[in-house]
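Complex shown without one protein chain; remaining protein chains in place.
Then we have chain A:
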């Protein structure tokens, strides 16, 4: 450690009221609290300036390029099987969600029984093209199905999964990025692409002081007679087709999850 980085570490320790440090690294999670993967995402979300976050997960050391509250990618990994290095050295992209999901599976495996996760914040190192922004922390939470309220799934994911017999197809997005689909979304794609935000803006103009979760269900909203709905809570959104006879159950479920 250089004198400069030692000074930074000491200043960070002084600035952090409740943080615990081990060997100069800040403890993000210990004995599973808070949930390790959630803690890592939270750390990414708190990182605005370009930095290299060095996360130590029970001896597996990941160096992550982070900037603008986004994970740009893994620079390298140490202390794990060589196969994992296939995930390193490239910038995560929104048009290649599969790679981000694979990384999520890998991290979830590392974090599953992790006893201690620590982080050090180092100066940024180059990774890929600087114009490639990576994936927002908010989207990572959805893509990796983390763990909003200790339930193991985000609210929207809970809602969609909990009503899966009645919801025949859906598009689920977090922070504007599609994080999951199910069923035949042919009819839902144009709603998500062309109608969702326009409707939301016009609806907000009508009820200007309304905020919080919103669910709009249209019985017969699709020309094949199916019912369709849009939903949003926090930075999550979904478009889904549902069995119209199940409207009472769907409304009750939505109310329970969002209140």
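Definition applied: contacts are C-beta pairs under 8 Å (C-beta built on N, C-alpha and C of every residue); 3 or more make two chains touch, one makes a residue touch a chain; residues count from 1.
Here, contacts and distances are computed from a predicted model.
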Absent chain [UniProt protein name; select from "ABC transporter ATP-binding protein", "Acyl carrier protein", "Roadblock/LAMTOR2 domain-containing protein" or "GsiB_2 protein"]: "Roadblock/LAMTOR2 domain-containing protein"
Hidden partner chain, touching residue among A:30, A:101 or A:187: A:187
Which residue of A:22, A:86 or A:251 touches the chain not shown here: A:251
Those residues of chain A which, in the complete complex, touch the missing chain: 187, 190-191, 195-196, 198-199, 202-203, 206-207, 210-226, 228, 230, 247-248, 251, 254-255, 258-259
